[in-house]
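One chain of protein is taken out of this complex; the other chains stay put.
The first chain written gets the first letter, and so on, giving A, B and C; residue counts start at 1 in each chain.
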C-alpha cells in the first residue's frame, strides 16, 4: 500500500470534463454536510475509495456489525441537461493528520482529477465566527481574479483579509496545488458559530453552488437537520442556565 | 533494516491455511493477555520476530541480565485433531507509535499472513467502560455480514453504535486492511473497566475463541491472575477510602 | 510533487557568482522584514517559488480575493556598479515545521545556490532578549575564522557564548550545511525584545549588510514601520497599566 492508495469499487466512469466538488470534515462539518447532501439528493454513485497512512489507524463499525476502514470517497453524477456538467464529488471520514500527509493526499486527489480531465473545482467548508449567526453568509476565495466577479454575482461574499488565517486543509490546498496544475478553483466558506455541526451553513453554501452547477437540490432534509441541531443547542443552553441559577441559589443560601 | 523487518528465529513452519490470532498491548491488555495465555497453554512455538522503527528505541532487560529489543512475535501451533486448524499467533511489546507506523506494521503482518495463505483472522482487544463490571461481555465486529450470525451463536455481542469510536490500532487495521486483501476478519473486544490489566476480560474473550478454534484451553492460570488483580484493586480502593476518611476527620477537627 | 519543489515563475536569470541573502520568519520577524525591505527598495525580481510538504497545508487570501499557496520565494538583483555583486534574495511565509523538513528545505535552497555558483551567503535573523532595547546591536557568527575580523570592522558584535542556544532554523542550517558544500556563510542577528515584529532591529541589520554589498538602501520605510510598532507597543503598555490600576483600586475598595 502506498502512502495514499486508490481502490476502485466500480468500473471507472466515463465523464466529460467533470467539475470536482469537495467537502471533507472541518469546522461545523459544513463542507462534508453539503457534499453528502448533494450525493444523497442527486443519487450520485461511489466509484473509488482513498486510503491513506496519514488517516488514524481505525475502522468504524456499521450498524450491521461489519467494519469500515476510514477513508475518503469519490462519487460521480452524470449531467441530465444541456446546461449541466458531469460532477465528481469527494467526501470522507478524515483529512490527513499531518502537514505532509495533507499535501500527499491532495496531490493524489489532483492526480485523479487530471485523469478525468477536471478543469474546475469547488471546495466547501465552514468559517467559524465563535458567535451565533442569524443568516450565514458565504465567503469566497478563488484561484483567478476573473472568477471573483462571477462568484459575487452568485451571492458569495469577498471580505478583505477574511479569513485572516487563510484557508487551512484540503479546501485550501486543492486551490493552491490545483492552480499549479492549471485547474481553476473556488472555495465557499459558510459562516458558522463553529460549536456544533451546522446544516444551516451547509444549506447556504449549497444555495450558491446550485446556481453554478444548474442542479436543483431539495434542501428540506438539511432544513430538518438544522431544526434538530437548533433544538439541541437550545437544550444545551437551558441546561447551562439552570446550572448557573443553581450556583447563584447556593451562593444565596451559603 | 527496513521500516519493519522480519527475523526468522527458526525454520519457517509449514502450515495449512492457518488462522491468525492477534493480541497486542491495548486497553486492559486484554488481547495481549489472551494470546499470551493461548501461547503458554498450547505450547505454541516462536518462529519470527518483527522489528519496527516506529517502536520506541528501547531494549528490555531479562531476568538473567541480558537485553531484548522490543518487538512483535509470531508463534505457530499445528492442529492435533480433524476439527482443528493450524494457528498463527501474534503478540508483542508495542503497537506502532504513529498513524503511518501502525499502517506499515499491519501491512507487513498481512504480507506474512499471505505467505502462509491465511484466509481468516481474529483480533483480540478490550473495550473500556470506565466502571466496574460483574461479568464482562464480549463485543464483536467483523468484515462480513455472514459472520455476524455465527459469532452471535458463539456468544459474542453486537451492539449498535458500540464501540462508538470504532476500533483503533492493529485490531482494527487488521480487519480493515485484511478485508482489502480478501481475508475474513473478526474482532473480539472484552469489556473491561480499563484501569488495570484485566485477565478476567481476557478469559471471557478466550471462552468464545475456544469454541471457534476447537482447542480446549485450561483457563486456571488466567483465573489466578484475575484474583491477584482483584486483590490489588481492592487494596487500592481501601487506601483511597482511608485517605477520604482522614480528610473528613480533618475537616471535623478543623 | 517532491518533498520540496521549485517552480520557476520567470526565465532563470543569468547571474555572476551571486551572494545569497536569506530572511525567513523568526523572532521579531527581523530577517524577513530586512530581506523584504531589500527586495522592495532594490526592486529585485521574483524568479522562483519553493513549495514544501513540511509547510502548513494552507493558502493565504490576497486582497483581490485570490489565493496564494504558502511558500518561500527567490528574487534576484543584478549589480549596477563595479563594487557591487549580483544578489539572490530568499524570503517566505514559513520555515519547515519539523526538524527533518528544515534540513530538506535548506538542502534544496543550497542546491539552487550551487546552480547559481553561490560562494558566499548571509542569513538574517533576530536575537530575542526579552526586554526593551535602546539601540539594537547586531550579533554575528560565521563559518570562517577569517571572516570574524571583517564582520567586526563592519560593526557586528561577537559575544562569547551568545546566543547560548546557537542558531536554530534556516539561518543556522544554511551556515552549517553550506559550509560542508564550501560556501562561506555569515549570520547577522539583530537584538530585539522579541514581543512584536521589530523593524528597528531589521534596520540595524541592514545598516551592516549595506556596507558589505555596497548597495545604498533607503531605510525610511522601515523607520516609519518602527514608529507604528512603537506606538502600538506604547498603547499595549498603557492598557496594561490601566488594568493594573483598576486591580489595585478594587483591592483598596475590597
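Assume a contact is a pair of C-beta atoms (placed from the backbone, for glycine too) under 8 Å apart; a residue touches a chain by one contact, two chains touch by 3 or more.
Only a predicted model underlies this, so the values are computations on that prediction, with no experimental measurement involved.
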item: Chains still shown that are in contact with the chain withheld from the display; value: B, C
item: Identified contact with the non-displayed chain, of C:23, C:57, C:92 or C:172; value: C:172
item: In subunit C, positions touching the absent partner; value: 96, 99-100, 102-104, 106-107, 140-145, 148, 158, 160-163, 165-170, 172-173, 175-177, 179-180, 185, 187
item: Subunit B residues that touch the omitted chain in the full complex; value: 1, 3, 7, 51, 53-61, 63-70, 97, 101
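Methods note: only the chains that are shown with their structure count from here on.
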item: Chain occupying the most central position, where position means C-alpha average; value: A
item: Mean-CA-position distance for subunit C and subunit A (Å); value: 37
item: Contacts with two or more other chains, residues of subunit A listed in rising order; value: none
